[in-house]
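All protein chains but one are shown at their positions in the complex.
Showing chain A:
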Amino acid sequence: MYLPKLEQFHKYKEMDEGVLGIFDTPEAIMHAAEKTKAKDYIGFDCILPYPVHGIDEAMGTPRSGLPWVTFFAGIFGCTIGILFQYLTHAHDWPLNISGKSLNAWFAYVPIIFELTVFSAGIYTVAALCFLSGIPKATRRILHPDLTSHKFGLWIPKSAKGYNESDVVSFVKSLGGSEVIVVKPENQK
């Protein structure tokens, strides 16, 4: 049976201190991610201008668990839709309109459907925002080209076995075009 696992809800981590390697092609970042994973720098991340397919496997991050949120939020919305219409119409304020049945559940279907979709969609997006750390207007931007045409490999200080000079030489060995050591004090 397919069950949700905690690691599927991987979170974005704030970037304060670490080493950033910049690469020019998606192939290069893919290769770099595989090497970094093999090196066991747990907690590293890639920064991409667009979703590069296959990077999740290369980095070893599991598939996102957000469909679980959608599933349960959908059931919640559906239940609210049924209960709300039944309780207001047949229980709280029964009104006989043109002799229609008080619990005319066929007529409730459109609103049950809409509430299911609404709840499923909105809660999933809320979960996405929570896991991706957005919105946050005061976030540090490591390099302006990373949202345009360059690819970044980020190894934070918190990664297991982090040693600045080792990490720098490791990232250089991956063939990146630039290696930047990021410190909180040189924040722009």
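Keep this in mind: a residue touches a chain if its C-beta (ideal position, glycine included) is under 8 Å from a C-beta of that chain, and two chains touch if they have at least 3 such contacts; residues count from 1.
The definition used in the following text is that contacts and distances are computed from a predicted model.
Between the names "Multiple sugar transport system permease protein", "Fe-S-cluster-containing hydrogenase membrane subunit", "NADH-quinone oxidoreductase subunit M" or "4Fe-4S dicluster domain-containing protein", the one given in UniProt for the chain missing from this structure view is "Fe-S-cluster-containing hydrogenase membrane subunit".
Of the candidate positions A:Met15, A:Ile155 or A:Val171, contact with the unshown chain belongs to A:Met15. By the touch definition given at the top, chain A reaches the unshown chain through residues 10-12, 15, 25-27, 30, 33, 45-56, 59, 61, 63-64, 66-67, 70, 84-85, 88-89, 92-93, 95, 97, 100, 104, 107-108, 110-111, 113-115, 117-118, 120-122, 124-125, 128-129, 131-139, 141-142, 144-149, 154.
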